[in-house]
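Here the complex is missing one protein chain, while the rest keep their positions.
Should a chain be cited, it is by its letter among A and B, assigned in written order, with residues numbered from 1 in that chain.
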Amino acid sequence: MSAAPETPPRVRAGGFGWTYRDRARPVLDGLSFEVEPGQVLLVLGPSGSGKSTLARALAGIVPHALGGTWRGHLSVGELEVPATPPAVLGERVGIVFQDPDSQMVMPGVADEVAFGLENRGWPRAEMLSRVPEALAAVGLAGFEERATATLSGGERQRLALAGVLAPAPGLLVLDEPTANLDPVGMEAIFGHLARLAEGRRHTIVVIEHRLERVWPLADLVLVLDGQGRQTWFGVPAEEAARKALLALDGSRGGSDAAVLAADAAADHAMLAAAAAPGRDVLIAAGVAVDYPDERGGRRLALAGLDLRLRAGERIGLVGPNGSGKSSLLGALAGLIRPAAGTVLIVGSSGASASASAPGLDPARLGSARLPALLGLAFQDPEIGFVGRTVWAEVAAGPAADRPDEAAIRAALERFGLRGLDEASPFQLSQGEQRRLSLAALAVRRPQLLLLDEPTFGLDRANAEAVLDLLDEGRAEGQAQLLATHDPRLLPRCDRVLALDGGRCVFDGPPQAFLARPPYVPPDPWRLIGSDTGPAQVVLGTTGLAAAEPAFAER
Amino acid sequence: MSGATNVIAARSAERWRTIDIVVAAIVGVVFGVVFWFWGAYVWSGLDPVFQAVKPAEYIISGVWLMPAVVAPLIIRKPGAALFAELVAAIVSAILGGPWGLDVILSGFVQGAGAELIFAFGMYRSWGLIAAVLAGAAAAVGEAVHDIVIYYPSDQFGPQFQLAIAVVDVVSGVLIAGLGGWLLVRAVRRAGVLQSFPQPG
Partner (left out) sequence: MSFLPAPLAVRSDAPLARALPVTRVAVGGAWLLAAAIITSTAGELVLCLAALIVLVTASGIPLRPLPRRLFPVALAALALTVTAGLGNQADADLTQPALLVLGPLRLTWPGLLAGLVLGLRVAAIALTSVLVFAPSDTTTLADSLVQQWHLPDRIAYGTVAAIGLAPLVAADWNASGAARRLRGLEPRWLPGRLTTVPDRLFVVLVAALRRAERLGLAMDARGFDSGLPRSRFRPLQGGWIDILIALIGLAVAIGALAVGAGVAA
């Protein structure tokens, strides 16, 4: 057994299509493309277009584990996928799935990275040097002895990457590898990816919504439409690729940054016109959260945070992976009992607020009253689902105020979930799951909305649908707190709250944050492509400027 | 374009795929955690109450047998009942239930009981009848084990022992057998288990 790098395979598809067993129409239809050894293929398409299904097919999960109907050819090197068991493909192919949680095999971080090496029979000496190397490459140096279960969402995603990168597989399939990562982690991964691409020792298939980052790396682009049909395959610089992209984008056109910045300006005008944010909706004082650590003690995840959120105000919550964002949201929603501090929600119905008790502790509130007051979208939407079908998920609520059918239908429509009414929430694509969790909040309009990474895994059209929903809510006086890794959302917030290591390191207007992010290095935290100055430098260094026109044209 | 090829989920009869192992084990893990919780919090609270009518307590004992019915109904492979029940036992032992290592022994006899039934069906019948019989057989295993270890003849009369066995089997049939069968049916409808043989 040797640890010598494998030769990168050629990937070829001819009229490839797939229909899941319990779906009427194909998710992928007539894909024909060819990726030469060592090339990078970027797969683009709206949420639900079948990108993850293509990734599963490259790993052999489709068709060997999931039932359905296969059409045409798909091959990795000399291996025809339908004729090769997944474990055999697994020697050639390394795949990072969209959901990092479901790929943790071993309870310890080092063992997790070593798992893929053991499977390939690497000698121990090489494993001992390779494991820390792979962890360092994704920014997890020093995490060797941690338990995987105690990592934050982003930390787990990095670990999943390290585990797949470690054995240096010939074909690397990355399904939105950066969705949960903070901007620094994202830079690191894209930097790593760029080095891999340059080395030409791996064929790489990457699925990613953050086009501006992967575009310069791609040798080839495959664009899918909403029905899973191939609308374009070719070299990214070509005119037709731009056209296909624009068709795919469908929405307002222009570069991501330009659109969002323009929206932000409009937002601020609207805000200025509307009355200044109103009464307090949420008052949190000295909130601290801790978790048990490996040695029987406790590790502080959030150290005494103060926060006031007013009606009609939107706060963007940012911070590196593991800085305590989800913990804060959990404490505010009354899911996690804080180790210290108080959380009060002040309802608008005068009944709840009295002189002696200015608000209600969400942890103590009766369940039936909560939906009107408080809405939370989980970072992993799946764990928050309460219904057995898409429709039931949106309809669920206290018997007293069920949303009417028209409202449910409208919410599903708005988030592009029509036709999936009867589907199980567990079978949706990741973007669909996220949209479903938001649709359930859209029918209720709680006074306080807590969203954990509301746009991750969403294409731009859907991200805009989310922002539209948020704008409507804000206009009605909803208070909103969004934890996000996407700096592009920040200009559309009234305030930015930045965490680091469980402490607040910045609280102020977004412009000030973007001008001088309180992190080292600061650049990744800036809005890429905006006119906030130094971001242009980032642009220049990654060669993005060349790619940008692809989006700017209309 | 090439014609459509139908590829249905691989259904190699005997060999356990990785996913079979992990899914059977997770059934054990979930129930192991439930057992542990039950033993650590509920049982130790209820047990003193039940002292006077000990055999009556066995009416809920079918819960302990569920992995031995649920796992085989899902993955439909030889050994699933024994394996899942053992994992459940090991997990609750690791978490530290009141029965300690002994729970692994009971897991073994319970799983073996259910396994026998599926073996009699040549690992071809996975319907309600097989489930109910497996629940009953697992219960017999459980009753024998408990009587030997905890209610030996030198201290407990035959009526007491018989009462335990009868209540246990009734519970095994209702909770583990019927309940397990209904549970698997409901789980399938929830849209998971796509990589496993589908009934009908």
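One rule holds for everything that comes next: a residue touches a chain if its C-beta (ideal position, glycine included) is under 8 Å from a C-beta of that chain, and two chains touch if they have at least 3 such contacts.
All values derive from a computational prediction rather than experimental measurement.
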Chains in view touching the one left out: A, B
Omitted-chain contact residue, chosen from A:Leu117, A:Ala168, A:Val390 or A:Leu451: A:Leu117
Option touching the unshown chain, where B:Ala25, B:Ile117 or B:Ile147 are the choices: B:Ala25
Contacts of chain A with the absent chain, listed as residue ranges: 1, 59-61, 65, 85-91, 93-95, 97, 99, 101-108, 110-111, 114-124, 127, 131, 148-149, 163-164, 167, 291-292, 294-296, 333-336, 366-371, 374-376, 378, 382-386, 396-398, 426, 440
Chain B residues that touch the omitted chain in the full complex: 16-23, 25-30, 33-34, 37, 39-41, 43-44, 47-48, 51-52, 54, 74, 83, 87, 91, 93-102, 105, 148-152, 154-157, 160, 183, 186-187, 190, 192-195
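Following the convention adopted for this analysis, only the chains that are shown with their structure count from here on.
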Chain A and chain B, separation of their C-alpha mean positions in angstrom: 39
Chain A partner contacts - residues on chain B that touch it in the complex: 1-10, 18-19, 189-192, 194-195, 198
Touching residues on chain A, where the partner in the complex is chain B: 14-15, 21, 30, 63-73, 82, 87, 388, 423-427
